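This is the structure, below, for whatever I ask next.
Here the complex is missing a single protein chain, while all its other protein chains stay put.
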Amino acid sequence: MGDAVHSAETDHVRRLNGPAVEVAGLRKVFRVSGGVGGRRHRDFVAVEGASFSLEQGHSLGIVGESGSGKTTIARMLVGIDTASGGSIRVAGRDRSTPAKSTSERRRRGSEMQIVFQDPYTSLDPRQSINRCINEVLKLHRTMTENERRQRIIELLDQVGLTEHQGLVLPKNLSGGQRQRVAIARALAAEPAVLVLDEAVSALDVSIQAQIINLLNDIRERTNMAYIFISHNLAVVRQVTDQTLVLRKGVVVEQGDTEKILDAPENDYTKLLLASVPEPGWKPRRVRADAALSRESEI
Amino acid sequence: MTHLLQIENLSVDLVVHRRYRKVLQDVSITVEKAEVVSLVGESGSGKSMTARSVLSLLPAQGKMSGGIAFDGQSLIGASYKEWQKFRATKAAMIFQDPRASINPVHRIGDFLTEALVHNRGMDRHEALERAATLLEQVGIDDATRRLRQYPHELSGGMLQRVMIASVLLIEPQLILADEPTTALDVTTQADVIAVLDDLRAQRDMAMLFITHDLELAAAFSDRIAVMYAGFIVEVSTPAQLHARPLHPYTAALLHSRPMLHERTARLPQISGRPLSAFEAPPGCPFQDRCPYVQPRCSESMPQPLLIAGSIVRCHRASELELVSTVGAGGGQTHG
Partner (left out) sequence: MSLLTNLTNREDHHLLRKVHDRIGTGGMVAGGFMLFLIVAATLAPLISPMSPNAIDLLNVSSGSTWLHPLGTDNLGRDVLSRLLWGARPSLLGPTLVIGVATIIAVPLAALAGWSGGVIDQIVSRFLDLVFAFPGILLAILAVTLYGPGLYPCSMALALSYMPWIARVTRSEILRERNKPYIKALEVQGLSGFAICVRHLIPNVSATIWSQVTISFGYALIDLAALSFLGLNILPPGSDWGVMTNNENAILQGDLNQVLYPCLLIILSVTSVTYVGKRLSDENTRLLK
């Protein structure tokens, strides 16, 4: 195993004319029940007016702390949550409203896929790896049994897994290997955009490096667009070329990743950067101007 | 000279699936008064289990051998009552998830004063006042209001501060902190670490700090012990560790983390995955992933060597010239 990605993979991602993702004025309001018996409701704004667009082959980081709304954006993009306002276009097609038919859902599935954070709950524990990927191939593509088998081996190889590992149940794989399977399953649909929701956050440092390299390899080869959601700024620098910083549902800064991490303009972005431990880091210093975070906690 | 905490040749076996499995092997480490020692490692390295052993909080049927001494007194063979007393007065633990460690149906005030009122027979009002003072010390404003609130009304960062306050109430000489900030946001983490740092300075408290984050450990501790597969493979100061790591695993770990300030063309990665002690082959547990492996590595686990003030367990430690960072685009890629 390792970083061996050596299949002469052809570019499976279809060519698009416009941007891969266009989001304008995205908004999500949750209704929270409060009071005794949950009779009274109040509205909680999780995301307010997020707009961005992402070209094919590019990678956009969405950065923020818990409660910033970054995962809510991911869920709206892939259709797990419905947006309360604003528009989402993926691969040139609108998906602001829920899919009306199964075929519409399937088509959206072939345009955008997602990889979640926790590798231990991302796979059906009863399904072998091969069957897992086979199911997706059957759903999206018309292939013969033989072609599918070939494609499964190809996909496993692409994410650095052996044919033999395709035969086992998820419980026989480590966290890093399971995350590779989740990536292979997403790739099986040959989407134009891949959403990675804290996809490397739960992994050990040495495994994290493997998966980051794998993701960069795949993007280079397939020209897929990434939406990379993370709280880890160092990882974001490694995987993305544009970044959007979210705080309490509001975009506080967006632009080139290099620029945001090297010369942040927003105070909150600066605070985030100053909070990352590194050699010579003194927590006391951060605490002195931590009024921002203190207030956000109450 | 007596150490505050001395762990010597500690080995622990636990029952997993009805079989005994090694989780710690030959672990030796000391913590001095007012010193912060970090245990750093990936999953399965045994870092948490080391801390739990110190408080005798092993799962049922766990087997432990070796020595643990606190302030010169051996804790091995202590009775349940003695352990309880030790935990109630000398050493305390802060866990990763404060929400799981605080009873959700009790008010913060009741949680904090329970031990004082019941174990020490302190007056309730006096205890509440103590608790309020401590909450202010750990950076919680409006402490009297917080004491009347329930855990679900507080954020994770707040609760972790309450946990720290509860530990301070017993005024321990040693705090064992098991990934206390891993579940928190970075800004909150910085804040909580600052609180711990202040307390250590003011109260001369020693700490055994467990984390997977090398940077965090480096920023906060006096010495760092790197663990792999149940062994401590290297003990060093943060500066020394970053300037010249001695164990290939430490070096690889330092290489493979992404950098905040520059993008690496390709992260140097360690092939394979971190092993648990029971999965490790005989000899050095890192041999299968090590770029410098030699035949003798599979023959025996190297004994601890003292090199330039650091302790390392590697056969080739004295001949290897390892560095902590690789320039953009450079470095070896193993795999």
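Letters A and B name the chains as they come in the text, with residue numbers starting at 1 for each one.
Here is the rule we use: a residue touches a chain if its C-beta (ideal position, glycine included) is under 8 Å from a C-beta of that chain, and two chains touch if they have at least 3 such contacts.
Small disclaimer: the values here were computed from a predicted structure and weren't measured.
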Going by the whole complex, the chain not shown touches A
Consider the whole complex, including the chain that is not shown, and state which of A:118, A:154 or A:278 touches that chain.
-> A:118
Given A:42, A:93, A:171 or A:259, the one touching the chain that is not displayed | A:171
Contact residues on chain A toward the hidden chain run 78-80, 99, 102, 105-110, 112-114, 116-118, 121-127, 135-136, 139-140, 164-165, 168-169, 171-172, 182, 185-186, 189
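Here, only the chains that are shown with their structure count from here on.
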Measuring from the mean C-alpha position of chain A to the mean C-alpha position of chain B, what distance in angstrom results?
-> 31
Within their complex, chain A touches chain B through residues 1-4, 65-66, 174-177, 204-210, 212-213, 216, 231-235, 237-238, 258, 261-262, 271-284, 286-287, 290, 292-294, 296-298
Give every residue of chain B touching chain A within the complex, in rising order.
-> 42-43, 139, 141, 155-158, 185-191, 193-195, 197-198, 212-216, 218-220, 238, 242, 252-253, 256-264, 266-274, 289, 333-335
